[in-house]
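Quick one: structure below, then a few questions.
Missing here: one protein chain of the complex. Every other protein chain is in place.
Lettered A and B in written order, each chain numbered from 1.
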Amino acid sequence: MFDFSLFTNWIHSFLSSFMPEWLTITTECVLIGVALLLTYALLALFYIYFERKVCAAFQCRLGPNRVGPMGLLQSFADMFKMLIKELISLNHTDKFLFALAPYLVILASMLAFAVLPWGNGLQIIDFNIGIFFLIAVSSIGVLGILLAGWSSNNKFTLIGALRSGAQMVSYELSIGLSVLTMVVFAGSMSVGDIVNAQDNLWFIFSGHIPAIIAFIIYLIAGTAETNRGPFDLPEAESELTAGYHTEYSGIHFGFFYLAEYLNLFIVSGVATLLFFGGWMPLHFPGWDGFNAIMNYIPGVVWFIGKAIVISFIIIWFKWTFPRLRIDQMLALEWKYLLPINLFNLVLMVLIVVYGIHL
Amino acid sequence: MADTQEIIAKLFPQATFEEGDILTVEIPDAQWHDLAETLRDNAELSFDFLMTIVGMDWVEKMGCIYYLTSTKYNKRIAVKVATEDRVNPALTSIADLWHIAGIYEREVYDFFGIIFLNNPDMRRLFLSIDWKGYPLRKDYDASPETNPVPEDNERQSDFTQVYTRDGEGKIECKEERIFAENDFVVNIGPQHPATHGVLRFRTAVDGETIKKIDVYMGYIHRGIEKICENLTYPQTLHFMDRLDYFSAHPYHHCLCMTIEEAAGIEISRRAQVIRVMMDELSRIASHCLFIGTFCMDLGATTMLFYALRVREQILDIMDKTCGARMTFNYECIGGVMQDLAPDFVDDVKALLKIIPQNLKEYDKLFTGNVITKNRMEGVGVLGREDAISWGVTGPSGRASGWACDVRKTTPYSIYPELDFEEVIRHEGDSMARFKVRMGEIEQSARILEQLVDNIPEGEYCVKVPKVLKFPVGHWFRTVEGCRGTFGVYLESDGTVNPYRLKLATPSLPAAAVVDSLTRGDKIADLITIGGSLDYIVPDIDR
Partner (left out) sequence: MEVTTKSMPYEAWKDNEYIESLVKELQGNGANVVVGSFDKLINWGRSNSIWPLTFATSCCGIEFVSLGAARYDMARFGWEVARSSPRQADFIMVAGTIVHRMAPVLRRLYDQLAEPKYVIACGACAVSGGPFKKSYHVVMGVDKIIPVDVYLPGCPPRPEAMIYAIMQLSRKIKVEKFFGGVNRQEKQEEFLKNHPIPGVED
C-alpha cells in the first residue's frame, strides 16, 4: 500500500529546508486548511448531487440532468446562488447567536472531518484518543442547532430545536456505545491503530455477531444523528415547515444544508473506519493473490467508495420509510437500542476475553 | 313518510308540511329546538345526521333550511325555520344537538348575518373579522369599495362571541376566550405544507401535545354560491370543477342531475354510463393522490411518485376524452359534452390491468411497514356516533363503521344495476381511513370492469334549450363524491338564474372534526389525522 506519509514528510522537509520551524508549521496548517475546506465543499456538493440522483432513481425520475454533463454542475449552481443570496436580518432576535449557530454546526462537522483516515498516512491528525475526539466534536453540532432554533424567535424553529436536542442527546448514547463496542474489540482508540488492526480482516467479519449488531445500531443511530429520514423530525417538512433553520437564508442556510450532507459523509466514514477497515482494502487471511490485487486500488478510493456505499444505504432509508413520531423515536432509543447495545457490549467483552473471534 | 308527518303533527301542532320527494316541515323558531331534539331522539324518527344547513334570504323573511337524514330508516326530511326581522335576525342554535351544527351555523351567520342564540362560538367563518356586510343577502353591496383588498394584516381576535336571550327577550352578547390565557399557541398555516392548501390551524400546544385547535377557513373562499346567482344554469356548471378538483366529475354529475330533474330532462343510457365511468375513474385518481399526499405528509415521499403514476394514466384517459387534465367541464345538462375518445375502452382496460399490481406494490412498500403502523393505528379514532354527529361522510365516515355511501343509500343514475361492495371498517382510526380508500379503488375498478365492455350505443347528449327556465321550487340532490356526500340545493324563482344554489361539501365537516380528533395527541398526529381525513381546501371554502 502506498504510504502517504512519505509524501507529507517530503513536503515537511522541503518546507523546513528554507523556512524557520514556526513558519513551516503555519504554512502546513494553512495548506491543510485549504485542502480540507476544498474537500469539504466538493464532497458536500457531490453528496447533494448524489442524493438528488439517487432519490430520483427511487422515484422513477431522472433527476438533475440539464446543468453541466448529466447535471453534475447542478449543486455548483445552487451554491453560487446561495452564496450571493440575501442574508435576512430579523428584528427581535439575538443577532449574535443567530449568526453564530450555522458556524457552530459547520465547525463541528469540520472538526470531525479532521480525524477521518483518508488513506495510508493521509490523515490530518492521528492521536491516541481519536475516536473520543470524534464523538466529542460531533456533539457540538447539537449546540448549533439548539442555538439556531432558539435565537430565531420563531415557534417552529423552537420546536424543531427542542426535538433535535432530545433526539441528539438520546442517540448520542447509542452511537457512543456501539463505537465503544468496537473500541473494545480493537483495543485502541487511535484511528490509525483501529485501521491497522483490520489489515487481515475487516471488523464486521472478524467481530461477527456483536460487530454486526453494533453496525446495525450504529447505522440507525447515525441516521438519527444526521437528522435524516426517518428521523428527520427537527426539520420535518410537513410538520414544521423547515424546522430549526426556518428563518435562515442565503449562505447561513447553505451552511446547514452542507453540514447535513457532510454529517452524512462523516457518519458513513466512521462506520467505514470502525466496521469496514477505513482505507484498508478488502483482505481475507490466506487469499494472498486476492489481497495483492486489492492492494492495487488506492486507499483513498477504498475509503470514499465504502463511505458512499453506506451513505447510499442511509439515503435509501430516507426515501423509503415514513417519519417516526417524537415519542416513538425516543422509545426506540431508550427501550430497544440502548438495552440491546449494553447487552452487545458485554457480549463483545466476552468474545474478546475468550478470543472467540476470527 | 306519512308516519313521520303524523308523529311531528301530533307533537307540534304549529308545524306546517309541504309534500315533495323530501318532506318539508316549517316550524316557528320558538319550537325549533324542541322539534330538532325530537327528530334526533325519537326512536321512530331518529334523524341523526344533519346533512347541511341552507341559509336563505327570501327578501320578506330570512331563515334556514335544515336537511336531516335518518341513518336507521334511510329517510330524509327538511325543516324550514324563518324570521321576519331583517335588521337583527336571530334563530335558536342546535349546536348542542349536532357537533357539526355549530360550524354550519357560523357559515350561515357569515353569509346572511343570522345570529344563532346559544351557539358557543358565533364568529365569522370564511370572511375576515372586519368584513362589511353579509354577501349572500340579496341586498348586499358588492361594489369593491365596500370591501377593498386589504393591505394590512388581518385583525386577529382572541375572543369569540356568544349570544343569548335574556329574560325580557333582548339579545345579549358575551365575549369568551378561545384559548386559555397562558397557552402556547402555534400558528400552522395558511401557507404550510401539511394543510393541503390554505387552511389555518391555531394550535395550543403543551410541549408536543395538542391542547386545542382553532380552525380558520376562508383563505380560498371565492364566493361561488353568490356568483352562481347571477349566472344561467349551464354557466354555473363549470364551477363544480373548481370546488373539489379531484371530484370534478361527480360534482358535475350532481348539479346536472339536479338541474335535469328540475327541468324534467331525461338523459340517454349512454350518457349515464359515461358519467358513471368518469365518476369512478376520478374516484380512483383521487384516492391515488390521497395515498400519495398522505404518505408524503408522513414523510414517505417516494409513495407520492408511485401513486401519481396511476393518476397520470387516468388523466391521460380524461385528457383524450374531455380535453383537459383537471378542470374537465365534461358533463353538461342533457348528457356529456362530447363523445368518448376512440381508444377510451382500450385505455380503461389497460388501466384496469395495472391497478391490482400497483395496489400490491403500495401495500408492500407502505402499509406493511412497522413505522407506518405505529404512526397510523389508533391515531385519531372517530367513533360511529361521532362521525354521524360531525357529519363526516365518505371514506372517512365508512372507516368509522357508518354505511354512508350515497351510491347505496339513495342510489342515482345506473348505480342500482351495478355490483359493488361498500367498503366499511370499524376501527375508525387513520389506518382504517387509509385502507377504506385502498378498498374503494378496487371497488371502483370492479364497477369499471362491468361497464367497460357494455357502453351502449346512442346519443351522448340530448337536445336541451340554450336558456333553461324551471318552475318555482326547490330541489336537493346528493351524490357520492370522492370525499363523501356532496349535495346541491337549488331554489328557482322561475327566472333563468338560480335563486339560491347551495353546495353542501364533504370537506367542511372533515376539517371541522380535526379539533376534537387531535386533542391530547402529538403535533405529528395532527398531520396524520389531517391527511387521513383528506379534505380539499377549496371544497371547504367554496
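Here is the rule we go by: contacts are C-beta pairs under 8 Å (C-beta built on N, C-alpha and C of every residue); 3 or more make two chains touch, one makes a residue touch a chain.
Just so it is clear, the structure is predicted and the values come from calculations on it, not from any experiment.
Engineer: From the list B:Val108, B:Ala432 or B:Val537, pick the residue that touches the absent chain.
Structural biologist: B:Val537
Engineer: Tell me which residue among B:His192, B:Arg275 or B:Arg500 touches the hidden chain in the full complex.
Structural biologist: Checking the options B:His192, B:Arg275 or B:Arg500, the one contacting the hidden chain is B:His192.
Engineer: Which residue among B:Met326, B:Ala341, B:Ile414 or B:Val496 touches the omitted chain?
Structural biologist: Candidates B:Met326, B:Ala341, B:Ile414 or B:Val496; residue touching the omitted chain: B:Met326.
Engineer: Just one of A:Ala77, A:Ala114, A:Ile140 or A:Met294 touches the chain that is missing; which is it?
Structural biologist: A:Ala77
Engineer: Which parts of chain B face the unshown chain closely enough to count as touching?
Structural biologist: 126-128, 135, 140, 142, 147, 149-154, 190-193, 197-198, 218-224, 226-227, 230, 238-239, 241-242, 245-246, 289, 293, 304-305, 308-309, 311-312, 315, 325-327, 537-538
Engineer: With the missing chain put back, which residues of chain A would touch it? List them for me.
Structural biologist: So the residues of chain A touching the missing chain come out as 52, 56, 59-67, 71, 73-74, 76-88, 237, 241-242, 245-250, 253.
Following the convention adopted for this analysis, only the chains that are shown with their structure count from here on.
Engineer: Can you list the chain A residues touching chain B in their complex?
Structural biologist: 55, 58-61, 155-156, 159, 163, 229-230, 232-233, 236-239, 241, 319-328
Engineer: Could you list, by residue number, the parts of chain B that touch chain A in their complex?
Structural biologist: Listed in rising order, the residues are 184, 186-187, 192-194, 208, 295-302, 305-306, 309, 365-366, 369, 371-372, 374-375, 522-525, 527.
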